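For this view, one protein chain was removed and the others were kept in their places.
By written order: A and B. Residues from 1 in each chain.
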Amino acid sequence: MRRVAEWTTTALLVFALYLVFSAFSGRWGLWAPDELLAGAVIALLVGLATGPLVWKRGGWRLLQPQRWLLFLVYLVGPFLYAMAKANLDVAWRVITGRINPGIVRFNPNLQTDVGRTFLANSITLTPGTLTMDVDDATGDFFVHWINVKDASPTADAVCGPFPRWARRVAE
Amino acid sequence: MIVALPFAVAGLAMLGFIFVCMVRLGIGPTAADRAVALDTINTLVVATMVLLGAAFNQVVLLDVALVYALLSYVGTLYIARYLERGLS
Partner (left out) sequence: MNGLIYAFLAIGAAFNALGAVALIRFPDVYTRIHGATKCTTFGSLFSILAVAVYGIVQGGGAGGTMAVRAFLALVFLLLTNPTGSHALARAAHRSGIKPFRAVVDRLEEAGHGPRATDHGPRETR
């Protein structure tokens, strides 16, 4: 039963993605019939092949709509601001050449794979930090920090409010 | 035929940046440096294709950019895996 639910949800998600991809292919901005048929066949195959892989370890929680809303708020709010700041930071370091790098370790207390991926990608795109490795068993993050202020920092010292956002959106 | 000139100019500028990255691809002291340069070039190529697709008004170029983005990602992952543990 669980297997069938995994297959159908994945197939439906892939079909939705295909609908986005092939919009405006038919008359009046709708879809052409052959595109719909091809999309259905492809979605079924992909769902059968990858269904059990997608929903491992707490992935079901991502289907709640309020998390998508939070994710959008996060993208246009704190994330875009941090990304712009990161780029100005890199510009400053390219011009002055002033760096003080090191690899630090901290534990943000995230349990699920989705939450860890979310935080790792956020860290890589925000000021002065680059995720290098994640310990699967303990959840420790190893981060290359371009301006080390503290050799054993807390999670908040390295990446600010992002662990809290990761917990809200993905856990 | 070019129908939107600003996009063509931006695409040409991107070609210049790709050549700058190719310098690092040539001189990079370690294999990892070259892989990083290649990854950067891949991102720039995707952006260039999208810009030129708008400049020449050819939607096909945008499709090619989509496929290129996904395939170059897989390629980067395989190069990283090879650097990590060789051909196994």
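Basically, a contact is a pair of C-beta atoms (placed from the backbone, for glycine too) under 8 Å apart; a residue touches a chain by one contact, two chains touch by 3 or more.
Just so it is clear, the structure is predicted and the values come from calculations on it, not from any experiment.
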Key: Per the touch definition above, residue among A:20, A:41 or A:76 touching the missing chain   = A:20
Where the missing chain touches subunit A, by residue = 20-21, 23-25, 29, 83-84, 86-87, 90-91, 93-94, 97, 99-105, 117, 120-121, 124-125, 128, 130-133, 135, 140, 142, 144, 146, 148, 151
Inquiry  = Touching the absent chain: which residues on subunit B qualify?
reply    = 4, 6-7, 10, 13-14, 17-18, 20-21, 23-24, 29-33, 35-37, 39-40, 43-44, 46-47, 50-51, 53-54, 57, 59, 62-63, 65-66, 69-70, 73, 76-77, 79-86, 88
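Here is the rule we use: only the chains that are shown with their structure count from here on.
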Key: Distance from subunit B to subunit A - Cα centre to Cα centre, in angstrom   = 22
